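With one protein chain removed, the remaining protein chains of the complex are shown where they sit.
The first chain written gets the first letter, and so on, giving A and B; residue counts start at 1 in each chain.
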Amino acid sequence: MYLFIARRLFFAVLLLLAVSLVTYLLFSVLPVDPAALTCGKNCKPDLIAANRVRLGYDKPVLEQYWLFLKGIFVGRDYGMGQAAFSCPAPSLGYSFSQHQCVTTLIGKTFPVTAYLSLGAFVLWMLIGIGSGAVAALNKGKWQDRLANAFTAVGVSLPTFYVGLLVLFSVVIWLGILPFPHYASPFEDPIAFFQAMILPWLTLAVLSAASYTRLTRNGMLEAMNEDFVRLGVAKGLKRSVILRKYVLRSALVPIVTIAGLDFAALLGGAIITESVFTLPGMGKLSIRAVVESDLPVLVGTTMVAAVFIVLANVLVDILYGVLDPRVRTK
Amino acid sequence: MAEVVLSVRNLSVSFNTPDGVVHAVNDVSFDLQAGETLGIVGESGSGKSVTAGSLMRLNNSVTATTTGNVVVNGVDVLNCTEDEVRGIRGQDIAMVFQDPLSALNPYYSVGAQIAEAYQVHHADASKDEVEQVVIDMLTKVGIPHPETRLHQYPHQFSGGMRQRIVIAIALVNKPKVLIADEPTTALDVTVQAQILDLMMDLQRETNMAIILITHDLGVVAEVARDVLVMYGGRVVEKASINDLFVAPTHPYSWGLLGAVSSLEDLQRGHLKTIAGTPPSLISIPSGCAFHPRCEFYEGVGSRCSSEVPELRTISSGQSMSACHLDDVQIVSIGKSKVLQ
Partner (left out) sequence: MNMRRSIVAVSVALATSVIAASCGGSSSGGSGDGTPKKGGTINILSNAEQIAHLDPQRNYTGDDLAFAGSTIQRSLTTYKFAAGDAGSEVVGDLATDAGTASKDGKTWTFTLKDGVKFEDGSDITCADVAYGVSRTFATDVITDGPSYAMTYLNVEGEYPGPYKATAAQQAAYDKAVTCDGKTITFNLKSTVADFNYTTTLLAFSPVPKAKDTGEKYDMHPVASGPYKIESYEVGKSLVLVRNDQWSADTDTERKAYADSIVYNFGLDESAMDERLIADAAEDQTAVSAGILPENLQTIFEGGDKALTDRAVNYYDPFVTYTNLNVKSLSCIDVRKAIYLALDRDALRKAGGGPYTGDFADGFIKPALALDYKKATPVEGLHEDGTPNVEAAKAAMASAETNCPDVAAHAKAGLSFYYPDTDIWKKALAIWIDSMSKAGIKIKPEAVGDPAQYWPTVMNPETNYDIARGGWAPDWANASTVIPELFTTGGGFNLTRNADDPDYKAFETKIEEARNTLDRTEQGKKWQELNQFVVDHLWALPGTFTRAQSMWGSKVGGAFQWGPFGAFCYGNLWVK
């Protein structure tokens, strides 16, 4: 088991190196010149060149990459004289458009994304598994049809559209909630919940749809299993059978998918964060793309990759815990 | 006369499906005595497994309509509360399934599954007591090193061992009736005999009654005392095992036996098919369900296709048959068929 984890982690590090290198290489071949993006009225060739030096894009791409890697372990220094500053290790670089070290930016935005993801995740698992279970138990009845409709609508509706609709109706037209102003839950819990409740619900309800279907189908499949019949034949209560036999076996594949979905969310819920003005990693990434802010782009990509890799390892381990057939082989 | 532990009267089961109503079981009645082994034989779709399921009210309550009476231990399984039927399941009547792998919950250790079956009906049992019961049960069904193996999971056992565990689960509460639904079909030939022997041994020990459901005449021949032959959801012949093989009383039974080409095949359970196809349970042929495949249909005439033959005792002995041929014909043709 430990060997398994160690091996997975070793490959994870290799993968992260590859991801960051590819991001650097891709960026270097893009037909966009970040040095020319912000130069405004002074867009003369010598100023663009000076800007390129300032941003560090004048160096060969592999040297840039080497400096990036070095920075992770020893930090990086920028500028000189009174204008000098540094990004301490672990440094992922410096964003010249946001005037902050990338590590700091990620440190600030990540909690927002984490709260968003965690809350939405808990809600959507509850909604998805709950409604899926209800549908499965009432197969063919109105509850099932309702759940089916929910699934069909939920998986096809774009988050962007629903998010705006929810925001407009609840906040602007009905005025039930004030416009979300994100605040840390430790500083202003009320504002935090007011800002989070709509994005949580939007994300949860839309993401829950596919889990409703997974749960429903998984449970219906499990209900036809012989071992469920044996459970009944033992004289077990229906509730015990549903929990220990039906749901348990329906949940195993769901855990896998949920783990990966959750990890992807931790990399930044771009659309939800944008619509609801949550200063999370998703917004940070999209902004980095628009501004061709390579250090931030690499930073957020790395963080997202870390979570996806970690989630993969975690899901594998969890799978073993949940399914003895995997564990004891 | 031994105690009647199970009494089935006019059992009928139908299912609502998108394609129409499936009449899976029609008007089945029989009694079962303690220590007796009853075989129920038929092709797939004959209604034998549904019959078995009905005895514990295991059929899907949403789609199935079940009528009649199944009385176990003084309780009518089909007409009692859910709590009452749960008290009977696993306690008075238990079941062994065809595929031991899929019958065991893959997520729990075998010990836990046996313990669970015991605890349902012995809520007060202490942990140690339960563990002792589990170990005893495993020992009884022939699992070596039960103390360690009880912590293992179903996939860590061979097919025969798994079936032993399923039997252990079924018998942990010493039920009066054990329903064995094709208990050896999924197993290797060499293991089949061991499992049957085990069941017989345990039957002798506890004097339970066994209903053995199978399509395998060889298995029935080995263990059963009486046999029900089912066709199209109905019992077409009811006989002692000896009578069935020596003097079968129904054209379908004749076909079944005739299709057994040699003793060797009989032992292996290789049953040749009878000409024609088994009936669709959605549109069961009118009159005698077997008439489209029956070689005597033309001789008897339209009665076969219009009137459902009643199960009646054939004059010569104990056997009962549902056929429009008269008793004399049945006896003589039956004998000739066996002689062939």
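Here is the rule we go by: contacts are C-beta pairs under 8 Å (C-beta built on N, C-alpha and C of every residue); 3 or more make two chains touch, one makes a residue touch a chain.
All values derive from a computational prediction rather than experimental measurement.
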Displayed chains contacting the withheld chain: A
Option from A:19, A:106, A:120 or A:167 whose C-beta touches the chain left out: A:167
Where the unshown chain meets subunit A, residue by residue: 31-33, 36-45, 47-48, 50-51, 53-54, 78-85, 96, 98-100, 105, 108-109, 164, 167-168, 172-173, 175, 178-179, 181-182, 274-275, 277, 279, 283-284, 286-287, 290
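One rule holds in what follows: only the chains that are shown with their structure count from here on.
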Rounded Å distance, subunit A centre to subunit B centre (Cα mean): 55
Residue ranges of subunit B in contact with subunit A within the complex: 56, 58, 62, 82, 86-91, 94-95, 97-99, 102-109, 116-117, 120-121, 152-153, 155-156, 166, 169-170
In the complex with subunit B, residue positions of subunit A that touch it: 139-140, 225-227, 229-238, 244-245, 248-249, 322-325, 328
